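All protein chains but one are shown in place.
For subunit A:
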Amino acid sequence: MLLAVGVVLVLLLAWAVFTLARLRRLEGRVDRAWEALEGALTRRAELADAVAREHAEDLGALRADALAGAVADARRPSGGDREVAENALGRLVRELPDPLRAPELDDAGWRVGLARRFYNDAVRDTRALRRRPGPRTLRLHARRPLPRFFDIDDGLDAVVGTGPVGRA
């Protein structure tokens, strides 16, 4: 009887150690994915800012102002809602007339799409594991906040596939 209890305890402990290692690893993955996403968003904002400054007359004062405003808002979102601010910027960038939408800007938008999917993927894996009965019962990582999804419309059906990835 005592032996059985011991065996169960050892197995439980091994499982907990293993699960903690998974959670720790996932935490690292979420952090790295978030860094990549921030990097991609920052790069897009920089490129959009450059367009707003350098092509102000081609764009017209109204649109150039709107774009510059969206860039500023994305960098320092008012009300703290980064997703809304990035959405607004993304929409303006996609609506830029063709000669102003440099290939780098399309590429930056595409990389935002990649980074966002990888980040959300990491968040999804973390949330799935945290919500399983085992980790919840043992309260593994229970005090840490659940990572949040980052949901923006990047206008890229292409990344989730309509045949070849056209850089929209």
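The definition used in the following text is that contacts are C-beta pairs under 8 Å (C-beta built on N, C-alpha and C of every residue); 3 or more make two chains touch, one makes a residue touch a chain; residues count from 1.
Definition applied: contacts and distances are computed from a predicted model.
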{"item": "Protein name (UniProt record) of the chain left out of view, among \"Phosphatidylinositol alpha-mannosyltransferase\", \"Choline dehydrogenase\", \"Amino acid ABC transporter ATP-binding protein\" or \"Phospholipid/cholesterol/gamma-HCH transport system permease protein\"", "value": "\"Phosphatidylinositol alpha-mannosyltransferase\""}
{"item": "Sole contact to the chain not displayed, among A:50, A:66, A:100 or A:114", "value": "A:114"}
{"item": "Touching the absent chain when the full complex is considered, from A:36, A:72, A:102 or A:138", "value": "A:36"}
{"item": "Residue, one of A:7, A:128 or A:142, that touches the chain absent here", "value": "A:128"}
{"item": "Touch list for subunit A against the chain that is not drawn", "value": "14, 17-18, 21-22, 25-26, 29, 32-33, 35-36, 39-40, 107, 110-111, 113-115, 117-118, 120-122, 124-125, 128-129, 159-166"}
